[in-house]
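Every protein chain of the complex appears in place save one, which is left out.
A, B and C are the chain letters, set down in written order, and residue numbers restart from 1 in every chain.
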Amino acid sequence: MTDSAFADQAARGFRSSDRATPLVRPVSDEPDLVQLLTPEGERVHHPDYDIELSDEELRGLYRDLVLVRRVDTEATALQRQGELGIWASLLGQEAAQVGSGRALREDDYAFPTYREHGVAWCRGVDPLNLLGLFRGVNHGGWDPNEKNFHLYTIVIGAQTLHATGYAMGVQKDQAESAVIAYFGDGATSQGDVNEAFIYASVFNAPVVFFCQNNQWAISEPIEKQTRIPLYQRALGFGFPGVRVDGNDVLACLAVTKAALQNAREGSGPTLVEAYTYRMGAHTTSDDPTRYRLSDELESWKLKDPVQRMKAYLSRNGIADQAFFDALQKESDELALHVRKGCLEMPDPEPLSVFDHVYAEEHPLLAEEKEQFRAYLETFEGSH
Amino acid sequence: MTDSAFADQAARGFRSSDRATPLVRPVSDEPDLVQLLTPEGERVHHPDYDIELSDEELRGLYRDLVLVRRVDTEATALQRQGELGIWASLLGQEAAQVGSGRALREDDYAFPTYREHGVAWCRGVDPLNLLGLFRGVNHGGWDPNEKNFHLYTIVIGAQTLHATGYAMGVQKDQAESAVIAYFGDGATSQGDVNEAFIYASVFNAPVVFFCQNNQWAISEPIEKQTRIPLYQRALGFGFPGVRVDGNDVLACLAVTKAALQNAREGSGPTLVEAYTYRMGAHTTSDDPTRYRLSDELESWKLKDPVQRMKAYLSRNGIADQAFFDALQKESDELALHVRKGCLEMPDPEPLSVFDHVYAEEHPLLAEEKEQFRAYLETFEGSH
Amino acid sequence: MAQITLAKGINMGLRKAMESNPKVLVMGEDVGKLGGVFRVTDGLQKDFGEDRVIDTPLAESGIIGTAIGLALRGYRPVCEIQFDGFVYPAFDQIVSQLAKMRARALGKVSLPVVVRIPVGGGIGAVEHHSESNEAYFAHTAGLKVVVCSNPVDAYFMTQQAIATDDPVILYEPKRRYWEKADLDESLTLENATPLHQARVVREGTDITVAAYGPMVKTAMEAATAAAEEGKEIEVVDLRSLSPLDMPTLRASVEKTGRLVVVHEAPTFLGMGSEVAARVTEQCFYSLEAPVMRVGGFDTPYPPSRLEEDYLPDLDRILDAVDRSLAF
Partner (left out) sequence: MAQITLAKGINMGLRKAMESNPKVLVMGEDVGKLGGVFRVTDGLQKDFGEDRVIDTPLAESGIIGTAIGLALRGYRPVCEIQFDGFVYPAFDQIVSQLAKMRARALGKVSLPVVVRIPVGGGIGAVEHHSESNEAYFAHTAGLKVVVCSNPVDAYFMTQQAIATDDPVILYEPKRRYWEKADLDESLTLENATPLHQARVVREGTDITVAAYGPMVKTAMEAATAAAEEGKEIEVVDLRSLSPLDMPTLRASVEKTGRLVVVHEAPTFLGMGSEVAARVTEQCFYSLEAPVMRVGGFDTPYPPSRLEEDYLPDLDRILDAVDRSLAF
């Protein structure tokens, strides 16, 4: 399909000039959501996006969804039991994260917020790394370059510029990789995110902006951030925006893959809005009953991303009971790994507060460390 | 004309919901410029924008253009002679400023950058106030509420948020005023400007964003800030954007008037891109020969905003030689006023550095002032 | 007489100010229905409406920038920054606009904007939620910076800050939000300590410990412990960091001859450096030991499992007291 809405856009004044024409098509409003799997688990088709997956791949995606949700549930439980200071649940956003996460090639690079546990999983990051942050033993601390998965970024929107800069570097290296920046609906209001759109479009950087619109920024509904659908923000910056059913893992995979491929091929950035829902609280510290009706949650439960995929697999005989049973077992084992690893996580050494602040020497800090060491020693007898 | 491009936009997914439908129509690309007066001074018509002005009003606009340019020329000369530290010339942007400035009602409020000498003129601000800043005797220092003309803002883009907040206040007061925020093409890259777009659209604030795209941000051409026409930025935020010939005072007046009226009537913000050209250097400190070809300037000279209006007036017998002669005289007198006032401007008192920092008492600053007073006195004998 | 928490004190202060002046607005992220993540604005939107208690888009520069515009229009906005570490996106608007606009206008405009910032650590939070960045603002001419340390001050200082025609950064010690004290609601602003005055919260003769915000309680605990060993610590709650109340500090140091300054912020160029430099300049001959500083280390705020080590506690204060006394 070539005469899509983006062609209209272009006709209405995007200067295509000497830049490569972006290939990802923003969807028109009817339907305004790219969907490949209905909430009932029925496979549908979309003129612009499609995807052929083997049964094994389909089962793999479902496995991801289940395991990611299980890690999340376990972490929430651990927080309730006082083992984590706080936890930001991804409940309801599994498909958006697994779909986009599995769209990445190994050499692609992801810049997460603080909620991308599902993407971390797809990158092969041990969930315990994530728990360390929420337990308070470190601020992240994994090696981003090991799995091409950057550290969690808590300051809203800041990572979108890092992703854009990284993508500019990829471009300079003439590498065929793409970069993906995750952020929420609330984040779209930050200056940084809009500056990232500008830098990315002006430099035609190979970056995909993946916005999980989960309808809420803590207590603020999406209407506090925008009066039009978020994917259309991209129109203002001259690159395509597309809205995908964020509870549909197949559609998220297909759309993200296409966007990443366009980035790799030199067509520049795309904004993907994964339309989804934060089914839990903002974090374990939050109380959503103060600001939203349970009806809303109930209606979204019917669109559950995990159930949807399960229905599809079952209905089409792609997975049998043995598979589901084995997965259940794997899931329990993973939960155990997470729980055990969390409880065993040692507290950091007091003196480690001074480490890693600088790469090179800093005499004053060295002196401070020495003084603190001596101070701590004065207590040694008494302990 | 009702089936304009904005209607298309809306069809393609702007949620009009319960918000009033914006009434300003963004122009489509062919022609993508609202123009009412050709570079040759021929009056043309536009389906969406038109304006009926009396001969006196037309002569008034021309008078503004001439006087504003004359102040500018004089200020540039004063800078060359060492009387000003620096001057930011508006050469070439007279029509954009006079057109938009004259569109304002007395109760409207304007937030300028550092180059809005023409708008200041329309608001009735004595040019000497502006010169004070560039001479370095103050940072502005006029009373913004006297003429509803805010202080010059030098930090790029910051004033767009002030304008938006002010407009939110107007809205709370249920006043029927509008606010206009001026900024340049370069400024559109700042986070603050994009945040202003978000606040203005979410709160539906009565503010007009008036961007003078003079093609340059110091040495950087517009392509360094955007890859699509700037007026289309508004599409991403859900309000109309319109590009107007910034060298056409009639079109600038008509488009700004319509946008202000929409704001007053509760239709929210509009982005007006006045497509113009910075005919001079960025400031007197700048040397444009380092980064642009003189060809470009030559081609824009053919579109000169003052000449254009003069041709129109002459050709249509709206003004005669007596008028032009009288204006020449008025212009000379104004230049004299500016020059004389500038030379007579007293330097501020040394101790005034401590004044006006706080509204209420600040003992440490009072002490510092006292010490400095005493210190200065030790020199008194020697001077 | 009602027992209130510090958070409630601010809430009541905001309510009082909103009742007595229709121009007072509250704005920020989640301040409406949620009542803020610390519930400081609880119930205000219900009672004063969405027009006066405004949930803003998630953009701090926008919060301060539009508050400036509202102030220019005659409003008195009270902006909530959700956590200390999230004020930086608004730094430009605060430092270049909010602080400087009055001087720029030669006094022809005032910006009565209050920026409320929950400050400091000790609540087991993740990164950016425990910072003490008061020195940035105290170094910025044109701003006033105050910190409350107890519920009664919270109640009054909130109202005083809102009544001030200058921009005020009001720090709220987040780990003390739930501390309680009795408030006599019949007291009015006239009964309150002036906003920019420090307060001697415990008299002593041997040494002065100056603290503010969350550290006042810690300093008081140190003083109690020291008293058991026969050392009489005078504790000064600075309350106002800019302007700093030098007369109160000077009087105390001239009496005790020794000073320890305590804060959570990193010591290097923290408030303690200014207090030390200024007190030393003014009380050179009274000081029997150099001013000692107890603060956070010169590192980013650590993960929460390390914060007890990072934050000054009773022991570290007493260690400094001992070093001063032994000097």
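One rule holds for everything that comes next: a residue touches a chain if its C-beta (ideal position, glycine included) is under 8 Å from a C-beta of that chain, and two chains touch if they have at least 3 such contacts.
These numbers come from a predicted model, not from an experiment.
Engineer: Determine which one of A:202, A:218, A:272 or A:309 touches the chain that has been left out.
Structural biologist: Of the listed residues, the one touching the omitted chain is A:202.
Engineer: Taking the entire complex into account, which one of A:52, A:106 or A:173 touches the absent chain?
Structural biologist: A:173
Engineer: Could you tell which one of C:53, C:95, C:161 or C:262 touches the chain left off the display?
Structural biologist: Touching the chain that is not displayed is residue C:95.
Engineer: Specify the residue from the set A:65, A:155 or A:235 that touches the hidden chain.
Structural biologist: Of the candidates A:65, A:155 or A:235, A:155 is in touch with the missing chain.
Engineer: Which of C:62, C:77 or C:142 sits in contact with the chain that's absent?
Structural biologist: For the chain that is not drawn, the touching residue is C:142.
Engineer: Mind listing the chain C residues that contact the chain we can't see here?
Structural biologist: Against the missing chain, chain C presents residues 61, 85, 88-89, 91-92, 95-96, 99-100, 103-104, 127-128, 135-136, 138-139, 141-142, 242, 244, 266, 268-274, 276-278, 280-281, 284, 289-293, 297-300, 327.
Engineer: Go through chain A and note every residue touching the omitted chain.
Structural biologist: Touching the chain left out of view, chain A contributes residues 138-145, 150-151, 153, 155, 158, 160-170, 172-173, 191-192, 195-196, 198-199, 202, 355-360, 362-365.
Engineer: Pick out the residues on chain B that sit against the missing chain.
Structural biologist: 85-86, 114, 133-139, 154-156, 186-187, 189-192, 217-220, 224-225, 285-286, 290-291, 347-348, 350, 352-354, 357, 364-365, 368, 372, 375, 378-379
The definition used in the following text is that only the chains that are shown with their structure count from here on.
Engineer: With centres defined as the mean of C-alpha atoms, identify the chain lying farthest from chain A.
Structural biologist: Centroid comparison gives B as the farthest chain from chain A.
Engineer: Just how far, in Å, is the C-alpha centre of chain C from the one of chain A?
Structural biologist: Here the centre of chain C sits 37 Å away from the centre of chain A.
Engineer: Can you check how far apart chain A and chain B are, centre to centre, with Cα atoms defining each centre and the answer in Å?
Structural biologist: Centre-to-centre distance between chain A and chain B: 42 Å.
Engineer: Among all residues of chain C, which ones touch two or more of the remaining chains?
Structural biologist: 56-57, 59, 61-62, 89, in rising order.
Engineer: Going through chain A residue by residue, note those that touch at least 2 other chains and give them in order.
Structural biologist: 189-192, 224-225
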